[in-house]
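The structure under discussion appears below in the form of structure tokens.
Other chains of the complex are left out, but the ones given are in their true place.
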Amino acid sequence: GNSSAQDKNVKISILQGKVEANKEFKQIAKQYHKTHPNVTISVTSIGGGTQYDPVLKTRISSGNAPTIFSLAGPADVEMFKAHELDLSDMKAVKNALPGTLDTVKSGSKVVGLPFNLEGYGFVYNKEVFAKAGIDPTTLTTYDKLNAAVEKINGMKDELGLKGVFALPGKETWTLSDHLANLYLGQEYNYSAKKMYNSKTMKFTANQEMKQMIDLQKQYSAQPVLQMDYSTQVNQLFSQGKVAMIQQGDWIAPTIKQIDSDFLKNNVGMFPIPVKGQEGKMPVGVPNYWAINSKSDKAEQKAAKDFLNWLYTSKAGKKDVVNKLQFIPAYKGFADAKMADPLSQAAFDYKKANKTFGWAFNAYTGTSWDPDVFQPNLAKYLSGKQSWDTTVKNSTAGWKKQQADQ
Amino acid sequence: MKNRSLSFWLFLTPTLVALSLVVIIPVIMGLFYSFTNWDGIAFTEMVGFKNYLSLFQDHDFINAFWFTVKFVITTVILLNAIGLSLALLVTQKLKTSNFLRTIFFMPNMIGGLILGFIWQFIFTQAFTALGNALHLSWLQNWLTNETTGFWGLVIVTVWQMSGYIMIIYIAYLQNIPQEVIEAAEMDGASAWQRFTKITFPMIAPAFTVCMFLTLSNGFKIYDQNLSLTNGGPYKSTQMLALDIVNTAYNAGNFALAEAKSIIFFLIVAAISLLQVYYNRKREVKL
Amino acid sequence: MVEVNLEHIYKKYAGNDNYSVSDFNLQAKDGEFIFFVGPSGCGKSTILRMIAGLEEITKGDFKMNDKVMNDVAPRDRDIAMVFQNYALYPHMTVFDNMAFGLNIRKNDKADTKRRVDEAAAILGLSDFLQRKPAALSGGQRQRVALGRAIVRDANLFLLDEPLSNLDAKLRVNMRAEIAKLHQRLGTNMIYVTHDQIEAMTMADRIVIMDTGKVQQIGTPFELYNEPKNKFVAGFIGSPAMNFFDGKISGNQFVNDSGLAVVIPEGQLKVLNDKGYNDKALTLGIRPEDIHAEQVALDTFPEAVIDANVQVSELLGADSMLYSRTGNIDFIAQVDARDYHKPGDDIKLAFEMSKAHYFDNDTDLTIL
Amino acid sequence: MHKTSKWLLGIFGLLIGLIWLFPFYLIIVNSFKTPKGIFASVLKLPAPLTTANYGDSFRALNFLGSLTNSFIITVAGVLLIILASSMGAYALQRNHSKLSGFILMLFISAMLIPFQSVMIPLTAMFGKVHMLNMVGLVIMYLGFQCSLSIFLYQGTLNSIPVAMDEAAEIEGASKWQTFFKVIFPMLSPITVTVAILNIIAIWNDYLLPSLVLPQSQYTIPLQMFNFFGEYTKQWHLALAGLALSILPVIIFYLFAQRYIIKGVTDGAVK
């Protein structure tokens, strides 16, 4: 601390939704207080089945709003507009990797700072692939993937597998968010903001999506409809019961908890083959930091200082990678080593610039996703509804929602 | 106690004040918001009855309503029957009574998510394992369609809440003067007749309370719905409370959600209060 | 239609130190009308409740027609009972309270109605059939409790102070009705009362108890005229028998404070034979056997004593003189015409042929 | 009742009890497993048995601290609810007017309001007066829970003869004394019930305290939900934590049962 304003004691509060990182954030806050004794940071983490938004809303409406809070996508940016401080003068903003600020930019204003990056694809079991003699880097088209899947499927018993895939049909978000991004995003350049502002949805690549769903379903461990995330990751993949699952780097801590050796030695991730983006991985920003514009000026300043410190100072950067185990969305981390192979894979793709964006953030926090898209996908999965109807309902629903906005 | 008297109001003040602060005023505010386009933080315009009108086209809401009604009818019957049976069982002065009472009540000590987790394992794994062992196909694939989802919810609710209902019945059962039961015994009433003709009428207040509780809890059920099926598959097991919460928080449409909860409240209140009114009339005062 | 046997019955309530009933024995023949009397808390209700099966028998056997019934459920004993505290069903009307036992037995509706109506008429409850017990007076409630028992054709009737809250007139009527019922049905009845008149007038046999033990079982006449011990003598009869501690001196019964009455020949002989000569003993004489009329004074000149009237009560035809002789208080029930004011010094004659004598150690009757 | 039928009934009860207990078997068994063990098979007994979860969970929950918080809130809340509701119910039950009928209905209706629909206005109100803390929370619990409690008390009061009040009044007791010395003790079975129901409601509550309490006052459930990230759910710790946190309640319940006295009105009136 060196400015005169900082001689006064400031208390700032952070409200964030990554409960997993609760402990780490608190440690960082404590540590920051040691080096900046006049700044006290309290961290509140929301999780465990409670959505983040209502808590934030209650906090705001009860006059108890946090200094720093998080935004998930364009819908949130819109929703909390009145409380978002312009951060464009921050050093961290300037360091943010290209493309990571699209969602939070309006005109010259930047209202958010990316937490981190996340990437997803097919997370696979290296040992299984090796035994089956498949090199995942070659699986760049649907056909190649299909062939490999059939091959593994043929060796299912000798590999001790319950299926090639594990498709969590009970929770359709792996399909509605991540998978759909590949096919829906095409129309919007994989930009969430663009999609958020679009009145229409063509869904031209829907047949490709169907193919991919069908493939996963057909070769999945059964019963698909009963499977949830925990079964998919904890029970099947982590125990070596399936060859691959469609997930992202965020599952690393879960696998680690169950079998850290397995994670270290046996897990890899390759992109889901999709026309036009061969060999590229969708890497995006799941959350942004925002600073409450209604809070005290001194608090705003302290908040900015803290975030700048976190993402640009040497000590902060170390924490980001080692403590929070984030894939950094900022420059200056080039030689950093990620904590797990999955993050490493995503980070490598990012460094190699072989990535594309996350359009699905456009519909997180809107009703289309939970009320239209997911139920329709679920109906298709259960065999109750044809794919055509599914597509028709989904695109019509989108049009309706966007028209109402 | 006359309601003109000071003590009447003194006795009531603490609860009345708390109720007003915590429920009545917020509900009135909610009612007001239901005529606006409130998003949980602020509103920009009054929209009149728009929210209410749009309810009637909301298929999710209507489906949720009927699903909930079905659920409520089933659970009200089961919970009261089982809860009362358990209460009778553990008031028989058996050696194991206290132990059983604790067991039956224990499910209430587990809240929300963990409950759902445990039962998912029971449905997906224990049921499946059992189904395989006994070659019963109906034990397979639970929670994957509306029917099994429905019964899954019913089972969990019954498992959790019958102990709750049980202890209410117990409390009232223990208030019956022993001599009246004895008189009935002398009159030749069998255990069953003593129950239907004496015990049951004399615990009518408990019945009123439990009917109401199961009814209103059935309508309001949220945790179990969220943690067990989360409304899935494809919203077929989504109940009213979950629908309302989703409207508010997933779709950010707080005003519509308030409108839904007002309508929901009116329906439930009409049914439940009617029930209470009807039952209370039959109770005797000593 | 049943013989009831109680054999060495004991009862100890959980939590109490003492037995509430001990070594209780009773053989009731078919159709007998048995009365239990005894001071409050002596165990009357307890025995009734054991017979009914409502209270466990701690020790001993209860038999009906020689079958041990200890473990038979109350409902299978076919017993009708009037509870001391009524135990009405608060949620039922008077009619339903009375009809309950019949309805339970699926008795024909019309017949039930007839019987209940009839009982209600007898009990003066016809106007209250549709009321709930809470809206009745004490005596009305008691009558409902009675009605509930009498509409049934039970094998055995247990009546625990069924008339205690009724006025004299109604009581007399009810007593007559119960007697009629007993005659008509010919069933055994066991009746607890604290009203001696009830017991004396209605009982075939009376069981008189004290602190859980039987003192005497016998006909009213026996109890009144041949009490087995001082307790029975003092308990039966109202006002109670007067007792005078003293001893035999020559042919007189004397005490320290100057009482001296001549004992009739026959009695004296027996007393002397039994060795009570010169031994402390108790003389008992009933109030009605003490006279104040001149005729009596003349008839029993050897048993005339001087007394002082403390309180005098006029009771219709009779007058009670609460009197004192020496330092002993006693009561004389004299003709109302021989009224005396408190404070009066009077002469009273003991009708010694009616006197009783009790052993001071055992309290047993000597004569 | 016959000894044999009692015996049979006891066996039958135990069988049902076993079915009831099955989920608890899962909780206990899995709380002694490693994460891998849990997911290898949920139903089996712990193969590598570990007690580490309990220690870890104990620390992660900041168990003693959050236990104290839970304890303070629960005890304060339950005492207040018992006191206020029994009084309120007494006033309402012993008064037979239209007004008291209306007030009762008001309380009962309040039970029908879905919590989620009042939660934002409610916290907004309390926030404005800086009551988003334990004290505010206890008041909120009173508001939410008093309805059920009043309802329960009201039903039981029906069976307590008015003669009890009358006797006390004649003896010179004020309404206050009548209630606390005569009526309230007679309500003890239902009071125990009310206490138990409220204890579990408050002890387990997550949503309301999550909105109201500052982190320093976090209760066990709030700490526990730190085990549930969006993706990573630490079941091994959560189950151990659950076992730890329900223990006090079970102990209380076992303890309270002894105080559920049979037939409180026995011997009161003829």
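Per-chain residue numbering starts at 1, and chain names A, B, C and D are given in the order in which the chains are listed.
The working rule: a contact is a pair of C-beta atoms (placed from the backbone, for glycine too) under 8 Å apart; a residue touches a chain by one contact, two chains touch by 3 or more.
Keep in mind that what you see is a predicted model, and the values were worked out from it rather than measured.
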Counting all copies in the complete complex yields A x1, B x1, C x2, D x1
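Note that only the chains that are shown with their structure count from here on.
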Of A-B and B-D, the pair with more C-beta contacts is B-D
By C-alpha centres, the chain nearest the middle of everything shown is D
Between the Cα centroids of chain B and chain D the separation in whole angstrom comes to 16
CA centroids of chain C and chain D: separation to the nearest Å works out as 56
In chain C, the residues touching two or more other chains are 73, 85
Chain D touches at least 2 other chains through residues 1, 119-120, 125, 206, 225, 228, 233
Per the touch rule above, chain B residues touching chain A in the complex are 39-42, 60, 112-113, 120, 124, 140-145, 226-227, 230, 232-235, 246-254
Seen from chain C, its contact residues with chain B in the complex are 52-54, 73-75, 78-81, 83, 85, 87-92, 100-101, 104-105, 132, 134, 148, 152
Note: in the complex, chain D contacts chain A through residues 35-36, 38-40, 60, 119-120, 123-128, 132, 206-207, 210-211, 214-215, 224-234
